[in-house]
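Encoded as structure tokens, the structure appears first; notes follow it.
All protein chains but one are shown in place.
Chain naming follows the written order as A and B, and within any one chain the residues start at number 1.
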Amino acid sequence: MKVAIAGAGAVGTFIARDLAAAGHEVHLLEREAKVVDKGRSATDNVHWHAVDACEYDSLNAVGIGEVDVVVAATGDDEDNLVISLLAKQEFAVPRVIARVNNPKNHWLFDESWGVDVAVSTPHLLTALVEEAVSVGSLVRLLNLDGGARLVEFTLAADSPAAGRSLADLAVPRDASIVAVVRSRHVIVPRGDTVLAAGDEVIALVTGDVEDQLVRLLAS
Amino acid sequence: MGIRSLITRLSTTVGEADAELLRAFCAQQGQVAIRDVAPRTEVTVVGQISSIRTVPHAGSPWLEVTMSDGDESLVVMWTGRRSIAGVTPGKRLAVKGRALPLAPGSGRLKMLNPAYELLGSC
Partner (left out) sequence: MHVIVVGCGRVGSGIARSLSAEGHSVAVIDKELRSFRRLPENFTGTTHIGMGFDRDLLTTAGAERADALAAVTSGDNSNILAARIGKETFEINRVVARIYDPRRAAIFQRLGIATVATVSWTTDQIERRLTGEPTGEWTDGSGTVRLVDQVLPAIWAGKRLDLLAEPGKVLVAAVSRAGAAQVGAGSLIGQEGDVLHLVVANDAAADLDHRLAHGPATH
């Protein structure tokens, strides 16, 4: 996979190295020449480019037209939005992921700006914090394209779903149980998977079925 | 999700004789036929507007125009507006840009905010 990342800050560089290590062709675009020089000598499997990712000509020169994913990971929301728009509109990049620095701007990061997935660290942190402390209530992990959402629910001891199989449970149509985590093992759920107290149920939901799901799993 | 009722639609149908004339017109323009458009390559496409709708996208309206070259159709989307003066069903136009799949896995294509030029009727 060919990936282009804009912004060689801590986040951008980390993602670049991670993806490069996984074998993808990674291009890292960074405005500051000094950062690029340092970066080039520190990593050898990432392609560094000292360019402004907000400029059409720069993106063109780097070959964004052939890239599969663009990650707008700069520390500036305005730049991330413009980069996303250029990537989607001018270069038809199939997948555009953008970092949201200030949660107040989260509302902007949608398809109007070419953003497929908006990643807001504070939002993710909130979800993780909630996840860490809650048993018996639904935690939203991630909002995906098209209104789908990944949620997590840890079954309490007195959950009505404990001891019942998934087939038995009548999971609503717009929800799909995608994994059950039990004692650090991930169980791929099937109809005959029997739930137990303490299980972390991960589900993909669309529409307004969270309440129905909670009624099934909570006491 | 309750949004469908807000979509307004205007359209004209392209009859077979018209389709023939349209195909001839488009061929004469010398650009790529819609069926031959490769996604992500910059192309200029010529066609006739067969339908127009305004669709809400996350709170702001988008103008969705379907244009046909007599064989295939292409969807052109303009973000954040309900209309463009002069862009009405039956009008012929050329659009220039890179096409994306209309939806993941779809064979149909769309263009987002392309450069466009209204063409005269012959």
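Here is the rule we use: a residue touches a chain if its C-beta (ideal position, glycine included) is under 8 Å from a C-beta of that chain, and two chains touch if they have at least 3 such contacts.
Nothing here was measured: the structure is a model prediction, and the numbers come from that model.
Checking the contacts here: which visible chains does the omitted one touch?
A, B
Could you tell me which of A:19, A:35, A:86 or A:100 touches the chain that is not displayed?
A:86
On chain B, where is the contact patch with the chain that was removed from view?
On the side of chain B, residues 59-60, 78-81, 84-88, 91, 113-120 touch the unshown chain.
By the contact definition given up top, give the residues of chain A that touch the hidden chain.
Residues 54-57, 76, 78-79, 81-82, 86, 89-90, 104-105, 107-108, 112 of chain A touch the chain absent from view.
Keep this in mind: only the chains that are shown with their structure count from here on.
List the centre-to-centre spacing of chain A and chain B in whole Å, with centres computed as mean CA coordinates.
Roughly 32 Å separates the two chain centres.
What does chain B use to touch chain A in their complex?
1, 39-40, 57-58, 60, 62, 79-80, 97-101, 112-113
Under the definition above, what is the set of chain A residues touching chain B in their complex?
Answer in residue numbers: 65-66, 88-92, 94, 110-112, 114, 147, 207.
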